[in-house]
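For this depiction, one protein chain was excluded, whereas all remaining protein chains were kept in their positions.
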Amino acid sequence: MEFDVVIVGGGPAGLSAAIRLRQLAIQHGEELTVCVLEKGSEVGAHIMSGAVIEPRALNELIPDWQAKGAPLNTPAGEDRFLFLTETRAYKLPTPPQMHNHGNYIVSLGNVCRWLAEQAAELEVDIYPGFAAAEVLYHEDGSVKGVATGDMGRTHDGEEGPNFAPGMELHARQTLFGEGCRGSLTKTLFQRFNLRDGVDPQVFGIGIKELWEIQPSLHRRGSITHTTGWPMDMKTYGGSWTYHLEDNLVSIGFVVGLDYQNPYLSPFEEMQRFKSHPEIRKQFEGARRLSYGARAISAGGFQSIPKLTFPGGLLMGDCAGFLNVPKIKGTHTAMKSGMTAAEAVFDALKGGQPHGQEVKSYAERLSKTWMWDELHRVRNIKPSFHWGLPAAMAYSAIDTYLFRGKAPWTLRHRPDHLQLKPAAECQPINYPKPDGVLTFDRLSSVFLSNTNHEEDQPCHLTLRDANVPVAVNLARYAGPEQRYCPAGVYEFVQEGSESRLQINAQNCVHCKTCDIKDPSQNINWVTPEGGGGPNYPNM
Amino acid sequence: MSTLVLAEHNNAALVPATLNAVAAGLAIGAEVDVLVAGEGCRAVAEAAAAIAGVRKVLLVEAAHYAHALPENLAPLMVQVAGPYEHLLAAATTTGKNVMPRVAALLDVAQISEITSVVSSDTFVRPIYAGNVMATVKSSDAKKVITVRLTAYDPAPASGGSAAIEAVAAAADAGLSLWVAEELTKSDRPELTAADIIVSGGRGVGSSENFAIIEALADKLGAAVGASRAAVDAGYVPNDYQVGQTGKVVAPTLYIAVGISGAIQHLAGMKDSKVIVCINKDEEAPIFGVADYGLVGDLFKEVPAMTAALDK
Partner (left out) sequence: MKILVAVKRAIDYNVKARPKSDGSAVDLANVKMSMNPFDEIAVEEAIRIQEAGGATETIAVSVGPKQCQETLRTAMAMGVDRGILVETDVETQPLAVAKLLAAVIKQEQPGLVILGKQAIDDDSNQTGQMLAALLGWPQGTFAAKVTIDGERLKVAREIDGGIQTVDLRMPAVVTADLRLNEPRYVKLPNIMKAKKKPLDTLTPEGLGIDITPRLTVVKVAEPPARKGGVKVPDVEALIDKLRNEAKVI
């Protein structure tokens, strides 16, 4: 199938790019076909975010979004930043990046559903349920498009009775907006050496729950962030609690994936965090509605790769445009998508051929507000290598004294090299879940509506099948069974032997395993389209 | 007003599900009559007359009622429906086949698979595969209802002495013919249709070890199921898995062996009438839903149970 532009991923970046492309085409009377592939069963199914969003990019993309019914229903209100000890909470001054006046608390999934409606009205072809599984290349090495994954292969990889081979989608330009740690993006990094000369990307894992709380305890618009407990001083992490409409509360915890202790479990840290007296009091008589997890890019400015290559480009969080101190990436993802669209439209206008490298995208991006914004905060996250107190002191100096213009840039180290051998670390005893406020993994995954067609090849591939037991279990006490927030990885004792059991059906597509596996032995590839979580209102 | 229950039978004997439907009929509070339509089925009518609490049995005999074909049974029910406010059948494949047709001919709604009677016009029924219970109120003069079997204990099969009243047959609609019926033979019943299910989990440990699960199932005439963990571990094929699409089960007896009770599994079988678990881990969540729990080594207890059932 032939299109002018194929966009991989129906998130804020991809949809904004699609909308902007069609707006420009209509405005200039150009024929321009745009197709969006989304691996989730529908747009929004795989979207999980806090989220407080800055409407800046949306104002530029669809100025009359309010009239068009965009689901930005809860203006940000009272803002609190707390430092937690095990039993106490101390109010800290809110750093300027974390001020939210003029922002909105939203379900990003619902915002994407709405963006998809806007795109469809502009005649963008959106295909949810189809995963882009492979990048296709022309003979000259430029990107030709993508191929969707095969459907109906059995567990052994054989063609099942309903086998439907993947389809090739060709385009003059292919735009990748896969989100953090995109599986195709990873191959593009290698093929085009896009990461040469930049810092490694670093990541966090965000775990979120959506609750419906008692009206008397609900303060619509309230925003709370915490740092400190239950993280130790060496581990980067913190929480959010946002009160949305309809007595809903979004609560989540982010742990930096540069953590060192292999016994750490981000999932259980999140559960434990909720039990803090300051936090748990909101959840009296509440019920948990949904659960999800997703890795986020935290490297910021110094980790941004080269963005263009012949035939395509990167946008959104697969390029790492998240503003870490702000804990926001939606506005930057959208802005990058829009900027990409503008550059690509100009490059394709008047029937220009395929295979161009749209270098003007990076140039245009560097002149936007988003570039300036990311540049200013570049030193905050890496300063956390020095531990929390030093990092907070440094961040204050960097922010208030240098206003982000310090004449140096702090560097990042790759997350997967940070784990210490288990022998050098203390096991962590997490409290048992009470089934009321705190839960186990499986009852949590249940709420994410996750499923994968049972009979298909495992999409969590191992480069070397011996590594999990011989290295990960032996040296690091099997960290994958703890960092996976969905209970995908289990070490099963069979007689005297241990074996890694991969429950691929549970996978919520957070990509943490692909990032944190100490020997980078796990390669996350796309399962059959439509598989994965079905997040409502996340 | 009174209640008419459609008897399900094979012309020789009453299907026990009828007793559950009678029990639900009695729960409504009015007098309960039973309709027996078949061919040469007097013995069934007598069995129906013996059910405790039944007032009257209507017996209709004709060749075209021999196989409960809905095209013939539904008009017959409509013909005799006059004095009844409630028309009931068990939610078996026969009841589900016939009753909506009756309701449409009467121009009334049907209330499917009720699990309790709130009042004469209000009933509780499961929706969304049992994940939600809906209380619904009918505005129709006649209520056509099917009854979920596991929700009512059967009415006693004896103790009654109802009169048997012969009723004239309606004409053969001539729309359908019965060709054959193959009851599942020696092989095990289908998971979704089985009355008893024995399921194995990760604790069973291997494909070979599943033989002890199968042996117990065969002894009980049960289907064999499995948890997702056991399927994922490759012990049994995918279609054994309880809880996946279309495999929500609600048998009379569910025996979970070596299954810890992940919520996905519980969601697939929690509507079973009686749940038994055998597990060595006393803390396993499955004990939280099991009516009878046995803490022990499944490799010892399951063969012991199979052997003890012979006694």
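In order of appearance the chains are A and B, and numbering begins at 1 in each one.
Following the convention adopted for this analysis, contacts are C-beta pairs under 8 Å (C-beta built on N, C-alpha and C of every residue); 3 or more make two chains touch, one makes a residue touch a chain.
The shown structure was predicted, so the numbers you read here are calculated from the model rather than taken from an experiment.
Considering B:Cys41, B:Leu59 or B:Ile111, the position touching the chain not shown turns out to be B:Ile111 (whole complex). Touch with the chain that is not drawn comes from one residue among A:Asn323, A:Thr450 or A:Asn503, which is A:Thr450. When you scan A:Arg287, A:Arg413 or A:Arg463 for touch with the missing chain, the hit is A:Arg287.
Where subunit B meets the chain that is not shown, the touching residues are 67, 69-71, 74, 92-94, 96-105, 107-113, 122, 126-140, 173-184, 189, 192-193, 196, 220, 245-246, 252-253, 267, 270-271, 273-276, 287-296, 301, 304-305, 308-309. Touching the omitted chain from subunit A are residues 1, 41-42, 44-45, 107, 109-110, 113, 125, 127, 129-130, 148, 151-152, 161-162, 164, 167, 169, 212, 247, 287, 289, 446-447, 449-451, 534, 536-537.
Basically, only the chains that are shown with their structure count from here on.
Between the Cα centres of subunit A and subunit B there is a gap of 47 Å.
Across the complex, subunit B meets subunit A through its residues 202, 205-206, 228-229, 231-233, 238, 241, 244, 262-264, 267.
Touching subunit B in their complex are the following residues of subunit A: 442-443, 446, 454-455, 492, 494, 501-505.
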